[in-house]
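Read through the structure below, which is laid out as structure tokens, and then see the notes.
What follows is chain A.
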Amino acid sequence: MSALLQLTNVNRSFGGVHAVDNVSVEIEEGTIFGLIGPNGAGKTTLVNLVTGYIRPQSGSIKLLSPPPPASEKGSNSPPPLAGEGRVGAAVELARRPPHAVAGMGIARTFQTLRLYRNLTALENVLAGMHLRRRDDTLQQLIPIPAFLKEDRRRWQHARELLARVGLDPDKFGNRQAATLSYGDQRRLEVARALALNPHLLILDEPAAGMNPAEKDRVRALIQQLNQDGLTVLLIDHDMRLVMGVCRHIAVLNFGRKIADGPPATVSQDPAVITAYLGSQAQKTAAHVPGSEEMDVAATSTAVSAEPTSPLLEVRDLQVSYGAIQAVRGVSFGVAKGEIVALIGANGAGKSTILNSLSGVLRPHSGVARFGELDLTTAPPDRIVSQGLIQVPEGREILARLTVRENLELGAWGRSNGRSAHRDIEGLMKQFPILGQRRDLPAGQLSGGEQQILAIARGLLAQPKLLLLDEPSLGLAPQMVDTVFDVIKKIHNDGVTILLVEQNALRALEIADRAYVVETGRILLSGTGAALRRNPEVQKAYLGG
Partner candidate 1 sequence: MDFFIQLFTDPVGFYNQHELLIAQIGINAILAISIFVTFYSGQLTLANAGFMAIGAYTTVIMSLYLPTPLPVDMLVGALLAAAIGFLVGLPVLRLRGVFLAIATIGFVEALRLGVILNLPITGEGQGLKNPSADPLGGIVPILISVPILTYLVWRLTHTRLGQAWAAIREDELAASSNGINVPAYKMVAFVISALVAGYAGALETHINFFVDPTEYSVTRTIQILTFAVVGGTTNVIGPIVGAVFLTALPEIVRQFAAYRDVVNGIILILVIIFRPQGIVGRGGLAIIAPRWWTRWRTRERAAAAH
Partner candidate 2 sequence: MRTVARGIAIALAVALAACGGASSTGTNSSNSYQGKTIQLGAILSITGAGGVYGPSSQKGMDLAVEKINGSGGVNGAKISLDTKDDASDKAQSAQVAQTLIQQGQLLALLGPTLSNSAVAVHPLAESFKIPILAVSTTGIHIVPDCNYPKTDPCKYVFRDSLGEETAIPTNIKVYSEAKHPKTGVLMVANDDKFSSDGGKIVQNTVGSYGIQLLDTVQFSKTTADFATPVTKAVQKKPDVIFITSLGGIPAKIMIEARKQGFTGQFLGGNGFNTAVVSKQAGDAGKGAESGSAWYINNTFASNAGFVQAYRAKYSADPDQFAAQGYAAILILADAAKRANLTFSDTPGDRTKLRDAMESVNIDTPLGRFQFTSNHDVKQTIWVIQMDGNGGFTLVKSVTPS
């Protein structure tokens, strides 16, 4: 087996951050290559480097003498115009515009769906065929049968592609892409990529936010494509999926490649476990694959430990974005003084739950009350003034305002300016990093500092309940420790906290109780301690 794509010492940094740090990877012809790593590890950046959306600052990305594209049955359309580069010696991809890279036969899908929403499914696929069809624009202006025949053949082929990814062309072909279900949209994006007739297909989180059934279909599809002779580069969070289908896996963390090899070895690699379960993981790593038999009673008792008179009460909450149902009936509660954690893989719907509590999203149905306040209808400013404060994912600090101004805005709802001022001064003593940088634009703070600023800003609104969304997201381990120390501290100061984390073990450490969320449902619940010992949790993260 010869290598198809070869990355050597590729570097790319944004500002000070090394998004991709001296990475070298080699993808073999005909394999399914997995690229994994926690959020912010630089996976998508790497894909963008390969496909020409971002230019590497150094290093080379070579496409090595591949065979001519596998011509698909039913298609007699000529090879791409840009196809010359394909056969023969290695081609340097770096610094080529995306459409040229596509011309080399490299197709991709996007982490955040990028379909042509207002076009029909078939039109999407046809657009994907762009490079494969002769430019007969002028002929098409005069629609004499001879010319139309070719057009009809194209439509026929588009229908075949839809069928191939498991979309019934008669049922979905003429539906607007935006109206398809989330899973179908993912599938459609694959079909569009296939229309290029590529020999390297890059799938960026094709299964994100899918339910198990859908995921299985995605897995089947990937394997099918691979058998048809397609080389696949698969990026995903879902270990079950990646471990299941990939022959070879590379793991990124903070832009560096920390592991590279067959699934079995990688899943045992301590560095990988650390990266995924958090720095404390080693301690527990010993009894990772459910060495202690977890007794179901433990969890069930934990479940019965639901608060009787909760400060926050959520019952059968359902939220959807258009066609995509992100939260499928979730119930839980938070009692005064607790830290409650929602854990689960990326795209499980945790953040969506928080957003629908803070009034940023409107739930589809269900109950969410905070004291007397009905969160499903109350306007956000009302919710905040009642003391339910969200510290959003990605911090959302106001980059162009100074640290101090960010804090002052944190006290927006408060009438008594003087006391607010005292608190601000207090916080800046409490968190010296903020004190020292008070007059800098918040955008210039490091990720961790921004997170602390965001939390401090939240505290200034005098929260009765603080919603923390992924506070450790994209932070270096030592920074994660600092942030969690801060969280403990403010909890000890008497703030009730609802914490959403993908860094499960860290979250479970400080949480009184926790709920494991998967694909919009609550899978498990129990005390932090109980769940930490629960192998199910490990599986949810590292796959079985």
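Keep in mind that, in the parts below, a residue touches a chain if its C-beta (ideal position, glycine included) is under 8 Å from a C-beta of that chain, and two chains touch if they have at least 3 such contacts; residues count from 1.
Inclusion criterion for the candidates: all candidates are chains of the complex that A comes from, given by their letters.
The structure displayed is predicted, hence computed values, not measured ones.
Q: All of 1 or 2 belong to the same complex as chain A; which of them touches it?
A: So the candidate in touch with chain A would be 1.
Q: Contact residues on chain A for candidate 1 in the complex?
A: 51-53, 80, 82, 97-99, 102-103, 107-108, 110, 112, 114-119, 123, 126-128, 130-131, 133, 135-137, 140-141, 143, 176, 192-193, 195-196, 321, 359-362, 379-381
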